[in-house]
Structure formats: C-alpha cells, structure tokens
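Right, one structure below, let's go through it.
One protein chain is absent from this view; the other protein chains keep their places.
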Amino acid sequence: MTVWLVVCILAISTPLSVLLAFFMRSRLRAVRALLILLSAFVRGIPPLLLLFAAYFVLPVAGLVLTPVEAAVAALSLSIVFYFAECIRSGLAAISAGQHDAIRALGLPRGRALRRVLLPQLLPVALPPYVGYATEVVKGSALASVISVAEATGNAYQMIMATGKTLTILVVLGAVYATLDGILLGLQALLARRWKWALP
Amino acid sequence: MAVSAPVRAQGPASELDLPQPWPMRHLVTPGTLTVGITAKDPPLSFSHADGSLDGSRIVLFRKIGGDLGLPVKFVRLDWPAILPGLFAHRYDLACEGVEWTPDRLAAGGFLLSRPVAMTHLVILVRGKDGMVDWNGLSGRKLGGVRGETGFARARKALADAIPIVLPGRQEGLMALLNGQVDGFVVDLATARSLQEQSPDKTAFRILDPHLPPGPQGVCVNVSEPDLLQAVDILLTRYRVDGTLARINAQFGYADDIDDLTAIGY
Partner (left out) sequence: MGAAVTFDISIIALHSHALLLATWRTMLLFVATAAITTPLALAVALARQTGGRLLCALAATYVTVFRLIPVLVVLYFSFYGLPSLGVSLAPLPAALVGLVIASTAYMGEDLRGGLIAVPPGQWQAARALGLSYRQTVQRIIIPQAIPRMLPPYMSRLIVIVKSTAVAGIVSVDELTGASYDLISSTYHATEFLAASACLYLGINGVLALVQVLLERRFH
C-alpha cells in the first residue's frame, strides 16, 4: 500500500509541478503573484492538517473521499509546490538568452528540450527533487492516521500484537530505506547519464 | 442524560421490552452502526497480529450493535483524527473511553454516554528504586501520556513533581526504564496490560496514589440523540444484569466496576 501511495502521489504531483513551475515564471504579474501566494499558503500548512481537510472538511462541501483518495489528494497537494520550487530554481539556472538562441537556431521544441534545456535543468533540479520524493515516501506514513493500511500503521499494529518492538522497527526502517534507496539510485543513474553537464 | 433515569427507577432493566430492531433515524450509514476507534489502546481496543480487533470496548460496541439489530463497522483512526471525524459526522459512536471532566462535558460537538467503566489512576515506578509511596516522587520527574486527564489530575495532586509529557504508553515505559522519568501515570487496566506484556515482571511496580476514580463514557454523534438514548438504556441494562462487569472483567477491569455505585449508578 505504501508503494502504491507513493507512486500515485509522484505520478500526480510531478507533471502538475512542472506546469506550476512554468506558470510561476509567467509574464503575467497577477498569475505569478497568485501562484506565489498559493504556494506559500499550501506549503505553510502541516500535511496532517491538509489530510484532515481532505478527509473531514471536503464532505461538508459535498465531496466525500475514501481514506485512500483523501490521502493521495492531500499528500500530493502538500508536496506539489515543493517540486514546483525545485523545477523553478532549475529553470532559473537557464539564462534567457538560451531561449532566444533556441528560437534563432530554429531547433524543434522536442529536441531543444532534450538536448539543451533538460541537461541544464536536471543537475540543478534533480537533487532537491529526489530529496522531496524521499519525503513523500516517509510522509506516506501519515495516511495511517485516517485508516489507510500503509506500512507504519501496520507495523504499529504488529508491535501491539506481538510486542517485538525492535525487530519490527528494524524491518519497517528497511522497507522505507529500500523505497528511498530506489529513488536515490535513480538519481545516481540520471546524474551519470548527464555526467557531461556536471562539474 | 436524564432520559433514561425512569428506567433505573423501575426494577430490573433486563426485563424491559425494547424495540427490535431499534429504529435509528440519523445513522451516518443507514442500517449500520459505524464506530470510530484507534485500536491502539489495550485493553480497551487493540488488534491481533492477523488484524482482527479485540478489547473490552470492541466487545461492548459489538454487543450494543447486536442489541440494536445493527451490524457494526469499525473505522480505525489515530487519536488525532478521532474527534475531527466525529465532528465531521464520519461515524455514529467513537472513543474508547472519555473521562468526564467539566471541560469535556461543556465542549459540545458530541454527546457523551453514561459511564462504561471507572478510571483508576496508578503510578508505575522502577522495580529497583524501592519506592513504596508515590509522595516520594515529589520534586522528581513524573511522566504521563499527552492529553490524558489522569495525568492532569496526578499533576495537580503532586504539584511539585516535574511533569514530562510523553506521546504514548510504550514511550512512557521506555522513558521510565531509561531513567528519563521516575514515575509514569496510567490507569490500572493499562498498567496490568503493560505488566503482562513486559518480559521482566519485576522491572516496574504499580503504586496506588489514592486519587478518586473518574467515570468514563463513550462519544455519540451530536446529531443522533436517538442513538444516545438507546445506548444509555442499553448501558443501564448491561450495568444491572452484569454484562458490563463481565466484559470489563474479561479485560482486566475486574475490581473497579463496582466503583460505578460510588456515583449512584
């Protein structure tokens, strides 16, 4: 369940955050201001309270979510603006002249993205992005608060039932470490792939 | 609370004819009794390794559901989510046991049932310390679980102890054995269940601080006064016919059920 939660949250929040990052650099002042305000607001609220809001407050507005839906929605929302900030800082690393240069050279968009933008964007945006992604893994433990049977909740249940606190905690730690390890491994792989962009 | 008073005045409640099934008009899910619990509060509610629920309140809620002619659906939530869920009408009944306090009775937002048990406070101390009287804790570190009323009462009674707030029972026990607190306030049933779990039975001892016991009830959704009435009538019946004592005794509440008479119940 933990894996599933993490995959869902990352799959929803990653593309959304790219979109948000581009809008945050919009030429319209109002759009920028609105997004910065929204970003500050959402990031300012502890994720647990977003979870409560999704599960307990949305029904008042007529939208009843299951615990899993509420967890995915709230945890995605809580992380999406962090991702957006990472990508924004990556975009900031690309000087404006490059966009003009791409246009002047008449590079097709796809190729420009792959050959020019991504190699510059990824080294800057990737480390913090993966950092926050590992927090999604650990943050998914919150979902047990609203009765989603994820790893931490299950472990706690087993501790209560068996009393083998240490063993279970070690196993639980290993589960999270493995998931995070996969993410960090991906980061290392990508960093190697774009090695020529690294100092 | 007054609705069920006449019942008590009329002899054995167990002989009463009650509606079967009892029509409940405001249930969160019609035809089902939805109950919010933590399943992390042994011996009141806990889960076995296979995930099945057990505990004195679990048995009690199932009995209530059975007598109302309703299947019971338990929703497991962590404690911080229980009250917001009750206020957001996610379930009909909730909480393992709510000690009556002026603040809580005045809070609104939920209804409180008749008492289902009495809370007896005890203090756990390390076995090797040789402490025999809890007054020996004055000036020393007194641990308790965050937000528990018993802890607040003990702090008041022993004002010169240094309070240390801990997140839960297991942590409190660890802090006690580590020497980070010198005494740890819990209720008697919990103390027994902790001692049962502990591999070393002499690691800690139970002291009686002789504080007055407090009655505890369960929470009912504020929009369901008909359910509160039914629950109160059933609880009165269980109290009279010995069901409540039997359930509580099964989970280590053996010698405090009769304290309910102390509050005329």
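Here the chain labels run A and B in written order, and each chain numbers its own residues starting at 1.
The criterion applied here is as follows: contacts are C-beta pairs under 8 Å (C-beta built on N, C-alpha and C of every residue); 3 or more make two chains touch, one makes a residue touch a chain.
These numbers were taken from a predicted model, which means no experiment stands behind them.
Touching the missing chain, out of A:Val7, A:Val31 or A:Ala92, is residue A:Ala92.
Touching the chain that is not shown, out of B:Ser45, B:Thr149 or B:Gln216: B:Thr149 (per the contact rule at the top). Although one chain is not displayed, chain B still touches it through residues 26, 28, 79-80, 83-84, 87-89, 98, 101, 103-104, 107-110, 143, 146-149, 152, 164-167, 171, 174-175, 178-180, 222-223.
Touch with the hidden chain on the side of chain A covers residues 36, 39-41, 43-49, 52, 60, 82, 85-86, 88-90, 92-93, 123-128, 130-131, 134-135, 138, 141, 169, 173, 176-177, 180-181, 184, 198-199.
Heads up, the rule we're going with is that only the chains that are shown with their structure count from here on.
Chain A contributes residues 48, 52, 55-57, 59-60, 144-147, 156-163, 165 to its touches with chain B in the complex.
The part of chain B that touches chain A in the complex is made up of residues 39-40, 42, 46-49, 51, 75-78, 80-81, 84-85, 87-90, 170, 197.
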